[in-house]
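One protein chain omitted, others in place.
As written, the chain order gives the labels A and B, with residue 1 at the start of each chain.
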Amino acid sequence: METDRLATLKKIASIVAGVLVIAGIVAIFALPRPQQRHYPKRIQVRFWHMWTAEWARKVSDICDEFNKSQDKYEVIPLSVPSGAADSKFLLAVAGGDPPDVMAQWNPVIPYWADSKLLQPLDQMMTPKQWKEFQDTAYPAAKKIGIYKGRLYGVTTGTNVWAVFYLPKHVRAAGLDPNKFPGTLEGLMEWGKKLNKFDKNGNLVRIGFLPSWLMEFAPIFGGRFYDPKTGELTLYTRENLRALEFLVDERNKIGYAKVVRFESGLRNASSGQGDWPFMGGFYSMTIDGVWRVEELRKYNAGVRRDNAELRRNHGDPRNLKSEVEYGTAPVPPPTGGTKNAGYADGNFLIIPRGAKHVEGAWEFIKFWSGIENPRRAAEFYTWGGWLPLNTAVANAPAYKEYIRKNPQFKTFLDLVSSKDLLTCPPVPYQAFLIDQINRADDFATRGSLTPRQALETLEKDIVNERARRKELGYND
Amino acid sequence: MAASKRKGGGLRGAIRRNWLGYAFISPWLIGFLAFTVGPFLASVFLSFTRYDVISTPVWVGAANYKQLFAGDPIFWKSLAVTFKYAMVAIPVGIVTGVALALLLNMDIKGISVYRTMFYVPSIVPVVATSVVFIWILNPNGGLVNSILLRFGVMGPNWLQDKAWALWSLIFMSLWGVGGSMIIYLAGLKDIPAQLYEAAMIDGASAWQRVRHVTLPMLTPVIFFNLVMGTIGAFQYFTQAYVMTAGGPEDSTMFYSLYLFNRAWRYLDMGYASAMAWILFVVIMIFTGIIMKSQRKWVHYGN
Partner (left out) sequence: MTKRSPTGLGGYQKLGTHAVLIMLCLPFIMPLVWMVSTSLKSDSQIYVKEGEAAVAFSVKNLVPSPVKWDNYPAALKTVPFAVYLRNTLFLCALTVIGAVASSAIVAYGFARMRFAGRDALFYVMLATMALPAAVTMVPTFALFRWLGWYGTFLPMIVPSFCGSAFYIFLLRQFFGTIPEELSEAARIDGASEWRIFVQVMLPLAKPALATCALFQFLGTWNDFFGPLIYINDPSKYTLAYGLQQFLSNYGSMWAQLMAGACIFTIPIIVLFFFAQKTFIQGIATTGTKG
């Protein structure tokens, strides 16, 4: 039984709460609809992309720059988070209402081009421009964007991978960070010296643990696709060597120990807001070019936080240290290929059925630097993206970015290599990548030997191709 | 309305009853005919075609089904994974849900706080629960392995160990028990107090009251959660998609995940449609069995 006073108080409280809520709701609904278009009179070019977070802001800035630079078109960006992007895009195209230009980073060009989903972009260029493009664009960018001789995607940010290392650890182990190993064997020697174990023999720090077949196969001189014959080359001597190398290195440390240590950290970058390298759990690791920008932001954040801590006379034990790191290309083994590796990237495409193709093309030229590399170089530096061609790389803005972030130079040097391999341009690309990664997974976990893994891979692909043939696909 | 409406009443009454019944279910019927039937029939058709979403579908007869049954090891693996998950997660989910609801039905102070806390994981965005879960199951210092270490046991690598990954996901599914718990709680409140009083007068202990009053009266709700649990378990997808992507080594390659990949990643929409209809048949068989068993254990009304 409650006293009457309590009951009335409760009543009053709930009435007040109710009024507040209603007022809040009314206020929200009374908000004016935000103006989406700043230049309503212009032709609207719809641009869909998959960037989110701060990247989306940079992309919007680039769109703003484009809009300011001319007065015919207005590019309107839409951020479509990657979980839904492919279905939204495909549904829009299938439904006859595609965007005018889209940024993609999944391996889709061969399949979408074959399905007549994309506009060839070379026909938008003058013959001179097309020749210039083929001469000056980096090999990896061309491999990503050109399919069956025609250009379908213009790459505005190639992704390449290289070694990141912590000079502090290297020095502490008695090695010289300025004399980075030139051979893979040398690198593994360094790695062995940098491994750290606790008193129970468990791994506490890994010096260097190579992984990812798609990156190492090219380094060993292997490839998954022969452009001359147009055939897949899955179970080859070099690929096998690469896979055996990955498995053996794991076993040398102790396969179970590695899995144990690694699995605790492997989920980190996808879930915990942590890159184990930054925490010093790997002295050396292989990762992608976007980490440079990430580390730059992180270090800037640390400087900010430390300054704030000092201003507020906080506990000096809470001061964080910036990450001092170096980068170097993955050195090849004896008999391997220098400056090799895997590459993919984000590229711009124009779907068939787009209503404003010229506007889309203007935008693509503007961003990628096909037309004005000096100005476009700035945009590349905003995102820490690798350039499309040499003209952009040589522009002052870009050179300045490299000067400020010397670790970036490794990647720039790499991107000009002709030995970067991209995903084989077959229509069933996505399936192929998944199966290669599965073979990688099974072999490095020890369920299959490298031979068996590659044999199974070949068999699976053969089956899939037979299946597709039966259904009437011609690939 | 007519002054006297009697039950029965020959043909006229039957027609009127029918008409009225249909009137009540008309919202669903209209929606079904307008929004559901079309896509369902379309996907049946698609399962007999090769279709990549962009081009027009091309008829291939039963090729998709044949390929699934005869030549796709991942198909069978994903079925096995899903079955394993369902066989464990469904009963465990029901038992935990009921037990939790019984526990939280008590009239002690602050019980509403506890109820809220158990329901939190269902409200929190998937990204947060996934991350926390990965954290808890971290083999090197996560909560579970830390506790096991105290007892001298070296915990496995959980999500990265092909023997344990599936069990980790089953374990995680328990966090969603708040949803079914609420439904049970609503059901518990509907049980007339008189029945309890009668039981207590007869000298029944707490446990006996639960067994003979609570549980039988709860059976309609348990039945609901059993059917929904079955349908949901066979279509389990989100956590595997977000957290494991089918790994390690296919140990968490759920059927719906493989289906999704086939549909939207490889653009084999026809193949995926065939997969969907096979799953449909499986689910309906299980649901049918459960429905038929209703009579034996579900008490309605009184």
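For the reader, a short list of remarks on this structure follows.
Here is the rule we use: a contact is a pair of C-beta atoms (placed from the backbone, for glycine too) under 8 Å apart; a residue touches a chain by one contact, two chains touch by 3 or more.
These numbers come from a predicted model, not from an experiment.
Although it is left out of the displayed model, the omitted chain contacts the following shown chains in the full complex: A, B. Only one of B:A62, B:M87 or B:I231 touches the chain withheld from this view, namely B:I231. Residue B:W264 is the one among B:Y65, B:F83, B:W167 or B:W264 that touches the chain not shown. In the complete complex, the hidden chain is touched by one of A:T52, A:N251 or A:Q452, namely A:T52.
Although one chain is not drawn, its touching partners on chain B can still be listed: residues 1, 3-5, 7, 17-32, 34-36, 38-40, 42-43, 46, 53, 100, 102-108, 110, 112-125, 127-129, 131-132, 135-136, 138, 140-143, 146, 175, 178-179, 182-183, 185-187, 189-190, 192-194, 196-197, 206, 209-210, 213-214, 217, 220-221, 223-224, 227-228, 231, 234-235, 237, 256, 259-260, 263-264, 269, 272-273, 275-277, 279-280, 283-284, 287-288, 291, 300-302. In the full complex, chain A touches the hidden chain at residues 25, 28-29, 31, 33-34, 36, 46, 51-56, 78-84, 87-88, 91, 94-97, 264-265, 268, 272-276, 278-281, 290, 293-294, 297-298, 301-302, 305, 308-309, 312, 314-315, 318, 320-321.
By definition in this document, only the chains that are shown with their structure count from here on.
Separating the CA-averaged centres of chain A and chain B is a span of 36 Å.
Partner chain B is touched in their complex by these residues of chain A: 86-87, 90-91, 93-94, 111-112, 115-117, 259-267, 271-272, 428, 430-431, 434, 438, 441-442, 445, 447, 463, 467, 470-473. On chain B, the positions that touch chain A within their shared complex are 50, 52-55, 58, 60, 63-64, 67, 71, 130-131, 134-135, 138-142, 157-162, 243, 247-250, 261, 264-267, 270.
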